[in-house]
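What follows is a single structure, and I will ask about it in a moment.
All protein chains but one are shown in place.
Take a look at chain A:
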Amino acid sequence: MSASFTPFVLTFDNKNNGDDMSNASEAPTPDDGLNLTDNENTGPVLAADGTPLKRSLGRALRRQKLRALMLIAPLLIFVLLTFIAPIADMLFRSVENQIVSETLPRTVVALDDWDSTTGELPSEAVYEAAYYDIFIAAERKLHTRLGSRLNYELTGASSLFRKSGRGLDDLGEVYQDQFEDLNEAWEDGETWALLMGSGDWQDKAYAWEKSSGDLAPKLELREGIEELLPKTAAAYSSFANFVRVDDGDNPATEDPWSPVYTAFWQDLTGGATVASYSGPEAELLMEAANAAGGFESTTFSEGFAGIDKDWASTPIWQTIKTYSPKYTSGYFLNSVDMQKTPDGPELRDANERIYGILFKRTMFMSMVITISCIMLGYPVAWILANLPARTANLLMILVLLPFWTSLLVRTSAWKVMLQQQGVINDVLVWLGLVGDGDRLVMINNQFGTIVAMTHILLPFMILPLYSVMQTIPPTYLRAAKSLGATNWTAFWRVYFPQSVPGIGAGSILVFILSIGYYITPEIVGGTTGTFISNRIAYHISSSLNWGLAAALGTILLAVVMILYWAYDKIVGIDNVKLG
């Protein structure tokens, strides 16, 4: 029940009466003489202690308000924590999209310059950025998460990223192997630490003990190395940081990962003035610089294309670029069967549209359920309201009985009743009204959902109706009849209008509850009788597309609020009475 229950607060006041009374004395009336009016107006009124009365009244009221606030504080906090905060979180999630820019920071920046509409592939720089980003993401095991996020927008993105996580390692290993073949020293983590790190840092790093519980000392780059080998420095820093933080190991003793070699090769072939370097391992560096030019190599784009040809086509890059901002309207567009394209939002193909249908179905079925509840509940409430209190209370128990039975039991009972081999079909067949061959299909479709939900929500209609009807004195009906109205006219013109607030309250309750109902449609709805909430539940628990679920939920919330607002405009919310 909890998933479908919308906490709901109705306020009602009778301010109308009070306000309008004030102008009741405009026109002269025969009994005007009986009303004493006191219209004297003399400056601000002072309290006994000389302060203006208004202020001392305000002070007194403030204390009262404070005390009242303390009384409601527990509930307020509870509501804040369990209702307002989750809703705020949901609203946030429906637009939040930081995962792309956080996982692929360099790629997102590099893609800025790429015009996705031309149909050309992005530049080599983008592939290079993506190489480092995805490699690090893969080490952190974040690439699959990003894959599934992008998979919502582009089918296949998930497996593409999973594959690439492995493939990119091979790409770097080409260089790693060649450097290591050149000199075994490059295999050694300490060689790299000596070359890249400052002396200070090395001392600290070698002194560090894993068992101390602290993180290893933070990498300090050797002076000048960043200018000499910029990409290597960046790649080594990332590596050192990962080893230090994620693995909790000592970067000075760990062997670097392959992108460091790739970066190193890039730097050496990119015209690094190695000769100017005079620090430790200068000879080794010189040797590598001389050899690097003759290494076997590929471009990044070729490397990516080698992993999967999807990398060599535009859609994946378009998708990454479209979803690179921190906030996105993509989930909402998705919720209304649209998608983001390089040319702006577009409607999806007709066979991919599902949410529009689901929203419409949810609205339509909730309406049908509400109307059925009114039809069934009104006469019952009428009878209850017009019976002597004792009998009414007894019958009220029957109305409330469903509340005391588990929702699942009630819904399952309907399954037993309505299924093709169920009680109702059996009876119909037995009576000969329906042939044994063509038993009625009454469950796992809209009909089943409407029947079961009408039954479940009926008390929410009867209770407000009953309490409103109880307050309508029977003399009104008598008065109408004495004035010449038939029973029907008296009911329709006099009783019914006065029971409308009850219908209003009941309808709001039933409609809003059913719009968000989930368990019953899930059990008896089949495929044609499910609601939008079932889809939301699916995205929350199965597809894990929380953003989309949040967007759907937000739209649902907005629809309810719009309906509520419209109801207020048309009927007036102070016409809603729960008792």
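Heads up, the rule we're going with is that a residue touches a chain if its C-beta (ideal position, glycine included) is under 8 Å from a C-beta of that chain, and two chains touch if they have at least 3 such contacts; residues count from 1.
Following the convention adopted for this analysis, contacts and distances are computed from a predicted model.
The chain absent from the displayed complex carries the UniProt protein name "Spermidine/putrescine import ATP-binding protein PotA", chosen from "Xanthine dehydrogenase", "Cytochrome bc1 complex cytochrome c subunit", "4Fe-4S dicluster domain-containing protein" or "Spermidine/putrescine import ATP-binding protein PotA".
Touch with the chain that is not drawn comes from one residue among A:Q64, A:T486 or A:T528, which is A:T486.
Take chain A: the residues that touch the chain left off the picture are 16-17, 20-21, 24, 27, 29-31, 34, 473, 475-476, 478-487, 489-490, 493-494, 497-498.
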